[in-house]
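Apart from one protein chain that is not included, each protein chain of the complex appears where it belongs.
Going in written order, the chains are labelled A, B, C and D, and every chain counts its residues from 1.
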Amino acid sequence: MVDVNPRLAPAKIIEEAKSYVDYTWDEPGSMPGTLQVEPDAPTPEIYLVDYRDGCLVEKTLNHPADCEPYLDSQSVSWVDMRGLGNEPMLQELGRVFGLHPLVLEDVVNVPQRAKTEEYPDQILYIARMVLPLPTGTGFVSEQVSFILGQHYLLTVQEEPDRDCFHMVRRRLQANKGSIRKLGPDYLMYSLIDAIIDGFFPVLEDYGERIEELEEEVVTRPTRQTLKRVHAIRRELLALRRAIWPQRDAINTLIRDENLLVTPEVRIYLRDCYDHAVQVLDMVETYRELAASLMDIYLSSVSNRMNEIIKVLTIISTIFIPLTFIVGVYGMNFNTERSPYNMPELNWYWGYPLVWAVMLTIIVSLLFYFWKKGWFENFADPKN
Amino acid sequence: MVDVNPRLAPAKIIEEAKSYVDYTWDEPGSMPGTLQVEPDAPTPEIYLVDYRDGCLVEKTLNHPADCEPYLDSQSVSWVDMRGLGNEPMLQELGRVFGLHPLVLEDVVNVPQRAKTEEYPDQILYIARMVLPLPTGTGFVSEQVSFILGQHYLLTVQEEPDRDCFHMVRRRLQANKGSIRKLGPDYLMYSLIDAIIDGFFPVLEDYGERIEELEEEVVTRPTRQTLKRVHAIRRELLALRRAIWPQRDAINTLIRDENLLVTPEVRIYLRDCYDHAVQVLDMVETYRELAASLMDIYLSSVSNRMNEIIKVLTIISTIFIPLTFIVGVYGMNFNTERSPYNMPELNWYWGYPLVWAVMLTIIVSLLFYFWKKGWFENFADPKN
Amino acid sequence: MVDVNPRLAPAKIIEEAKSYVDYTWDEPGSMPGTLQVEPDAPTPEIYLVDYRDGCLVEKTLNHPADCEPYLDSQSVSWVDMRGLGNEPMLQELGRVFGLHPLVLEDVVNVPQRAKTEEYPDQILYIARMVLPLPTGTGFVSEQVSFILGQHYLLTVQEEPDRDCFHMVRRRLQANKGSIRKLGPDYLMYSLIDAIIDGFFPVLEDYGERIEELEEEVVTRPTRQTLKRVHAIRRELLALRRAIWPQRDAINTLIRDENLLVTPEVRIYLRDCYDHAVQVLDMVETYRELAASLMDIYLSSVSNRMNEIIKVLTIISTIFIPLTFIVGVYGMNFNTERSPYNMPELNWYWGYPLVWAVMLTIIVSLLFYFWKKGWFENFADPKN
Amino acid sequence: MVDVNPRLAPAKIIEEAKSYVDYTWDEPGSMPGTLQVEPDAPTPEIYLVDYRDGCLVEKTLNHPADCEPYLDSQSVSWVDMRGLGNEPMLQELGRVFGLHPLVLEDVVNVPQRAKTEEYPDQILYIARMVLPLPTGTGFVSEQVSFILGQHYLLTVQEEPDRDCFHMVRRRLQANKGSIRKLGPDYLMYSLIDAIIDGFFPVLEDYGERIEELEEEVVTRPTRQTLKRVHAIRRELLALRRAIWPQRDAINTLIRDENLLVTPEVRIYLRDCYDHAVQVLDMVETYRELAASLMDIYLSSVSNRMNEIIKVLTIISTIFIPLTFIVGVYGMNFNTERSPYNMPELNWYWGYPLVWAVMLTIIVSLLFYFWKKGWFENFADPKN
Partner (left out) sequence: MVDVNPRLAPAKIIEEAKSYVDYTWDEPGSMPGTLQVEPDAPTPEIYLVDYRDGCLVEKTLNHPADCEPYLDSQSVSWVDMRGLGNEPMLQELGRVFGLHPLVLEDVVNVPQRAKTEEYPDQILYIARMVLPLPTGTGFVSEQVSFILGQHYLLTVQEEPDRDCFHMVRRRLQANKGSIRKLGPDYLMYSLIDAIIDGFFPVLEDYGERIEELEEEVVTRPTRQTLKRVHAIRRELLALRRAIWPQRDAINTLIRDENLLVTPEVRIYLRDCYDHAVQVLDMVETYRELAASLMDIYLSSVSNRMNEIIKVLTIISTIFIPLTFIVGVYGMNFNTERSPYNMPELNWYWGYPLVWAVMLTIIVSLLFYFWKKGWFENFADPKN
């Protein structure tokens, strides 16, 4: 379920990958809480997992209202809604969970900046999940909104058919570790941790791409290299914008006083915060490396130009004077009119002498260039 | 009413768009509270909307003093003054609303930096509204000053015929949502929110222009490209200076203790603050992208120069030696005087041999260039 | 009195304008409070204005001691000393006003960094005043030191014949506004405000110079352009260093608790602080624009080089092969010795055929260059 | 034992040295506390040193459980585990020392970011140790985790056969200074101090490499230089990422209130903190120097190109006009048909005159170039 949906055409993926730059906005002056449902957004699907230590129920629901019996029970209910394509259903969701109109707006009008907000009985946590595309082609990102209540956790995803939560689901099903012994806050931690850890494989791909480019910019810089370097910088900028507010949002979860997050889970969130710091650290490192790639590119292009001009100069500097000399003896001055008119043409050793002069010039110039070190890089086959 | 006033000649618009860099200043040493009314500023028009949940009155007033009966009533009065071209009327406005001289100065001497200032019975909030020009031509900006009182909201705009408040007016007229149930602070929030959301369409335009330029700088960088990149950087700098202080000003509204802004509205303002952060985040992202466009431009120009010099070098390196060779056999040494004087000219295979030598040189050089990879980019039609 | 002293020779002005970079320093290890009186500093002139609401006295004094009768009176005394060229008089000034030796040192050993310092009965405020030179030639700056006491304000300027306080003097004389109704703290505010507002005309000049240069760097970058860009950057750096500490110093005046600055005047100082922030904001904007001018300059120079090399390459690439061809038929192989020796020379259509070949080459190359887009910028008259 | 393990093949070392960029990550969604044991990690070896002032016992243990008798005794026990290649043994270690699952995860899943974390009876301190490779080839780094308890210190290293603690071990054995008189916190300080001081020899190597490159970039910049500069920047970035969080972690040790670190040892840690600041200061200095090397490289390459083009231009500018002149007199116009057809060819002084004209041109051009200063750098043998 982690893999990118094969139904997505590559073109669509690229388009999508590009769209992570802009936040959603309402028409200026529109009523707060106005929902913007895109016509091509997928129809929502609702999955319920209700569990306590001993038992676990999984269900696919048709209407948000079907959750209601589970919300007040002592067991933990995880309602996972995927898809944002049906406005009445989203409105009903807001009613069932008692969401503030601004909360519902943030959940539906994606993308929003990651943040934590406290409401009397709920905590809103907005996260950005990244999923790797095939090696070398970047990533897609998606908003996941969490609403944490006393006995439930509501998560809302944009797309029904991809996320990075399958390992958490398996741990729930297999009752591994303490996940079924603790409350919905621990479940929320597990999902946030999965989202943060999901940045690492994406970053690893960038690390490899930068390493390849480091070689490429020095030995064979082309226009394609330039495009690739810029694409990496642009995408790392997007990653930085995705992880930066999440780090702050996790910190808010840890620091703020509220009863919904237990002290035990705060220790786990502290670990998750460390991971977010590590992600940010890596992003910044890659950004610095990518920035210095640009410098190297420019230096490298200058270097190549240097080599090309050196070839031109060596050839020109050797042959232009020689061509002048042979030009001299191609003149048609009338040698018969005057003894001063090109007497060389009639010398016995005239032609060999010209060659001697020209060879001397060639050898001197080659020696001059060799002393200047102009032949140094020519041994290299790929100049 | 959102559209730019068609009466404005394009030249005027450009001029105006350029003028967002400088703040207004008094002559050094002049009295605090001195008003500077520009001779070509439009004559003020005053619109009053007085409403409570059940009823709504709209009026166009001739004098600020006509507001007085509405100000103390329990209903909410929105006095919207548009145009700054009549000093006595502005002075009267100050008197009617009891404005501190420094407040009136900030309202009239536009542009000022956005800010929130508290006075005993009023809050002054200075905002900067941006309005998009036709695609690809940037934006105009305008100062909107808010004075919030117990039962009234005074707004002062620079231009009578454009703003981004028409949706708020419709919500007031249609009694949609809770806008008529709440006080003037909610009205102020709605207008500030419209101003902040008004940055998004402007930014979207820049996003598209940057994307176009990313293609252009790599494949066909010209002097026009350079101008366009610089124009975008300059305008994004202006946008940053417009949104940055507004974010702080909204934060001041939320944090400061005062009775004019109710806790309920503060929650809405927090949402508005989030939007301002998102605007700033986008502006910074675009600024980074635009800055790296400059690097790419330079690299790209170097790249093109490389290609041009490569063409020159290939042609020169091949033909200059050949020209020398044919020059040799154009010399007029007297072959009859000596057997050493250009005997080649009289050889039976002399001419074909010269061609053989020259073809060998051509082929060797082409092979050398091919090994160096100099032909790689030539396939590309747009080098 | 605002205008630059016409007696200053332009060379002197430039010299002076350059000197704003370095602070004054004592010989290492010298006694604190050591005064450094420059031999060519102008002789001090002392102007006294003593006023209360009803009356105003203006006097020119010969000795600082002549102020003493005014200092303790209930009326406000403004002692304005201009010129730092007489050490005994400065020492006497220190004695009359009871200045701490370090205060007197800061006042006399100009330039110092702007700051606010509190002493038991006095506040020291050191400001830096800028005055515009003729358009396009920058500015001069001068230190103004304020010592605020219970009933007096002492100001010390470097030069007797220029400042930006004439409007304040007129307001005092004309009793305009509340300036004569309030204490010396309001007078100090008025003067500080005049100094801060004095930055705007200087900045406006830089705004225009940058706008001119933006055109120049793209269309006709020369070495003079480079010098001008660097000069602007250098001077903006100086302006930034002048305004930055003043902003902090005004903030200290507003925040610190002391009885010499009344709450009413603090509101006015808050306005003045806003102006300082606006000045700083403009300086930073201009600095960013000037920095990006350097990038554009480099790109622009590369661009021009590109154009020049393109011309060279087009001409060379067309004519070098042709010159080779005509060279071939200039060879003197003996056509009579062998039928293979340049039979073309004796062909009937030989010469026209050579021209046909050469024209074909010319047309093909022009087509190739046109397809590569090399002719695009040639239409532009100023390449 | 400080020296790099000779068994490591150089290729492996390089590979390892490169791997310091990325942090370890779990599969997204996996259970917190999941251990990742790499298949080729070395088998753990456990060394115990148990000491008090009078006596010292050294032992090599087979199982973590063998430590248990020592942990509760009043003597100080230093358990030094080296190698992370045996998961059951690591789990047992966790059980014996009562480690929180997240602590064990941080210890085993290397590399982690340096940090200090407090637990009820323990302090976790994660450090990064750097060890110099042979001169000019960089460094390897390794994580060392410290768990400080009441009477014991547990350290876990990645590699069994290299660290920088041998001097501390000798001080323990020789009972030099107060190391055996103080508790495990002083031992921890001594080891952290050895780690921080271990950065200096690594940095010294970079200082020398930068100094060499400073000469190289100016006088003979090649593509290898570019690679070296980039490698240094990359490695300094890695050093910065290693020392930065350690500085904060040491500060946390000093500031946080806990009973495990005594006030006496805090004074020593303050000294250690100063050293960390000095390391960071040096790293930042080297980074600035390396960054400016890149600028110099680019300038230097441009400079060389300049010199090459100057040679080309001088030669071309002199000989191209001359070649034209001799070409003129190589034309074959029929001098017999008309007196205007190349009468020069039949002049008595024709040929000498042409030489006179050509020599005049050569001398004038050389003079022109000399006045322009083009010959200035030619004296330098290595242009």
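Convention: a contact is a pair of C-beta atoms (placed from the backbone, for glycine too) under 8 Å apart; a residue touches a chain by one contact, two chains touch by 3 or more.
Note that the structure is a prediction, hence the values are computed from the model and not measured.
Interface note: of D:Gln36, D:Thr222 or D:Thr285, the residue touching the hidden chain in the full complex is D:Thr285. When the omitted chain is restored, the residue from C:Ala174, C:Met305 or C:Val363 that touches it is C:Met305. Interface note: of D:Cys67, D:Leu203 or D:Leu237, the residue touching the hidden chain in the full complex is D:Leu203. Contact with the omitted chain, checked across D:Cys55, D:Met331 or D:Leu359, is made by D:Met331.
Although one chain is not shown, part of subunit D still touches it, namely residues 2, 164-168, 171, 176-177, 179, 190-191, 193-195, 197-198, 200-201, 203-204, 207, 214, 218-219, 267-268, 270-271, 274-275, 277-278, 281-282, 285, 288-289, 292, 295-296, 298-300, 302-303, 305-306, 309-310, 312-313, 316-317, 320-321, 323-324, 327-328, 330-334, 337-338, 340-342, 371-374, 376-377, 380. On the side of subunit C, touch with the chain left out of the figure occurs at residues 21-23, 25-33, 100, 102, 105-106, 112-113, 115, 117, 220, 222-223, 226-227, 230, 233-234, 237, 241, 294, 297-298, 301-302, 304-305, 308-309, 311-312, 315-316, 319-320, 322-323, 326-327, 329-332, 342, 344-352, 354, 381-383.
What we mean here is this: only the chains that are shown with their structure count from here on.
The chains in contact with subunit B and with subunit C alike: there are none. Each step here moves to a touching chain, and the least such steps from subunit B to subunit D number 2.
A straight line joining the Cα centres of subunit A and subunit C is 41 Å long. The set of subunit A residues that touch two or more partner chains comprises 298, 302, 305, 309, 312, 316, 320, 323, 327, 330-332, 342.
Chain contact topology: the protein chains form an open path, each linked only to its neighbours in the line.
Contacts between chains, counted with the stated touch criterion, involve the pairs A-B, A-D, B-C.
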